[in-house]
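Beneath this line is the structure, given in structure tokens, with notes to follow.
The other protein chains are all here in position, but one chain of the complex has been omitted.
Entry: chain A
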Amino acid sequence: MLGYVIQRLLQAALVMLAMSALVFAGVYAIGNPIDVLISPDATQDIRAEAIRRYGLDLPLWQQYLAFLGRLLRGDFGQSFVFGMPVLDLILSRLPATLELALAAVLIGTLLGVPLGIHAGYRPDSALSRAIMAVSVLGFSVPTFWVGLILILTFAVNLDWLPAGDRGPTLEVFGVGWSFLTLEGLSFLLLPALNLSLFKLAMMIRLSRAGTREAMLTDTVKFARAAGLSDLTILRRHVLRLISIPIVTVFGLELGSTLAFAVVTETIFSWPGVGKLIIDSITSLDRPVMVAYLVLVAFLFVTINLVVDLSYALLDPRLRRGGAAA
């Protein structure tokens, strides 16, 4: 087990190294790096001074090592637009996106998996047909459209929930969170629902297919022959048998939502990193873009690592060097 963890950690480190090289190549070797580092309207003197300070007159490999060193120290430079360190800027926005993405994926999974299991267990029932209709809808209706409909219905017409913005946050660990207060939750609910619809559809499909397959196996037949009730079989046997693909998709969806929640964040004026990155692309705030790329890679690698490690928890056959006899 320890060997497995170490192996996965090394793999993750390698992927991060490759990513940093790609970003470095994109910014330093192809573009003109000085544009990334200082504002385009700086004077010639400041430019020359910066070139020396950042070592841009040095050979590429030395520059790469210096770049790596700055990354490791969390030094992504200054934002041109906000005039503050990029890392602080992104970290101030990240919790908003983090809780939005997590809420969306959790809603999609906690609802989608039981519904999908039911649809796989009783494929011909009326409820299962309704569940599958929801899933088709979730796949085919565009996110922005659903977002607008949600705002129209719940914010404009019914006036139950706020139409956008993040509302008040509660400070924990020096970071503001919405989900800790009821009012904060009311702001979080609509954008999270909006983002969760696709994930719900996905989880329903996945659990339904897994359940249908599992129900036909000898494992389930043997459990039924032992007198287990169908509910116990679904909860104890089937859920465990289908958990690996569910965890995989959970991780993938969490990663991609963190990185690409842009549409929903824009519609609901949610102050997350998605909105930040779109803003910085339009204003050519390059240090922010570089930091964002590195950070997204880091998030994906971390999530994949956690998913990989949870495989070993979920499937004992993947644990190596365990108590095998």
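Quick note on the criterion: a contact is a pair of C-beta atoms (placed from the backbone, for glycine too) under 8 Å apart; a residue touches a chain by one contact, two chains touch by 3 or more; residues count from 1.
Keep in mind that, in the parts below, contacts and distances are computed from a predicted model.
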* **"Regulator of SigK", "Cytochrome P450", "dihydrouracil dehydrogenase (NAD(+))" or "ABC transporter ATP-binding protein" - which is the UniProt name of the missing chain** => "ABC transporter ATP-binding protein"
* Which is it among A:Met84, A:Val136, A:Ile281 or A:Leu314 that touches the chain not included here? -> A:Leu314
* To do: Determine which one of A:Arg53, A:Arg70 or A:Lys221 touches the chain that has been left out.
  => A:Lys221
* Of A:Asn32, A:Gln62, A:Ser125 or A:Ser229, the residue in touch with the unshown chain -> A:Ser229
* For chain A, residues in touch with the removed chain -> 217-219, 221-229, 232, 236-237, 240-241, 243, 314-317, 323-325
